[in-house]
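All protein chains but one are shown in place.
Presenting chain A:
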Amino acid sequence: MSVLDVRDLQTHFFTDAGVVKAVDGVSFSLDAGEVLGLVGESGSGKSVTGFSILRLVDAPGRVVGGQINFKGQDLATLSNREMRSLRGNRIAMIFQDPMMTLNPVLRIETQMVEAVRAHHRVSHAAAKDRAIRVLARVGIPSPADRLAAYPHQFSGGMRQRVAIAIALLNGPDLIVADEPTTALDVTIQSQILAEVQELARETGTALIWITHDLAVVAGLADKVSVMYAGRIVESGPTDDVLTAPGHPYTEGLLGSIPGHGRRGERLTQIPGMAPNMARLPVGCAFAPRCHRVDETCRAKAPAITDIGPKRGLRCFHPIVETEGAA
């Protein structure tokens, strides 16, 4: 049985300017120990997808449709109390901005110990012990001493490690990691990536790794889902998607990664701007930026279709292997 199964998730924001369909029919599933890369440009709905899983979408947003099954349990049917006992315990989330996620006026010790004791009836000392062990695992030097510090006494990278440690504290079955490394420099980034990946493998924790950078996903994820304007436009095993992208948007994302593609080729940028989520076009949301667009695309939106084992695609005119070679 899969750890997480998201079916046709719909999360909308009811703003003064109209309804923003931040997440519009997203589906994916994850087995124990599996890593899913959720990729897309800024504003494509990645974070909102993560918050929807934890049932932490802020007003004026609301999950309006679909199902989120966690270990066979429909999360929508749980009471607030039951949901709270899952959060930080069985499902953990690492937030996007390491500078803002820790409470500035509480010691690291307080913030870690409370996370343990919210779910386990253990003494302060036992919880502290566990905190020290996990801090050491994510590479914080002399963790026992650092516990007494306040967040501002840590660098951004160290803070993000603390946030990761908090997510790991209770050995969750699922971690939603929302771009946890983008604010960090490249060496620390890859270091943290490797550590988290190893931890997930060891403990069988399933991982959703949210990023706008396909290169990050390449070395880390078992499978990827590419999001555009609240929808998944392409999904499949990481290697397949990266070597033979079917969607023009995925191709565009790949084109903007240095070192990818043939040597001598210039880096390409996806033309145009990220779409205005409040007024999406009638047809395919990517149409205004797509080089393969035609009348069909503008008239109606493509549905997701299976194009091979475990691969889905949302496009009327996918790139196919033969065509790419021609």
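Here, contacts are C-beta pairs under 8 Å (C-beta built on N, C-alpha and C of every residue); 3 or more make two chains touch, one makes a residue touch a chain; residues count from 1.
Convention: contacts and distances are computed from a predicted model.
Student: There's a gap in the complex where one chain should be. From "4Fe-4S dicluster domain-containing protein", "Electron transfer flavoprotein subunit alpha", "ABC transporter permease" or "Rieske 2Fe-2S domain-containing protein", what does UniProt name that chain?
Tutor: Missing chain, UniProt protein name: "ABC transporter permease".
Student: Would you indicate which residue among A:Asn103, A:Ser123, A:Ser155 or A:Thr296 is in contact with the undisplayed chain?
Tutor: Among A:Asn103, A:Ser123, A:Ser155 or A:Thr296, only A:Asn103 touches the chain that is not shown.
Student: Taking the full complex into account, find the residue in A:Ala17, A:Leu56 or A:Ala299 that is in contact with the omitted chain.
Tutor: In the complete complex, the chain left out is touched by residue A:Leu56.
Student: For the chain left out of this view, which of A:Ala115, A:Ile132, A:Ile164 or A:Leu313 touches it?
Tutor: A:Ala115
Student: Provide the residue numbers of chain A that touch the chain removed from this figure.
Tutor: These residues touch the chain not displayed: 54, 56, 58, 84-89, 92-93, 95, 97, 100-106, 110, 114-115, 118-119, 150, 152, 163, 166.
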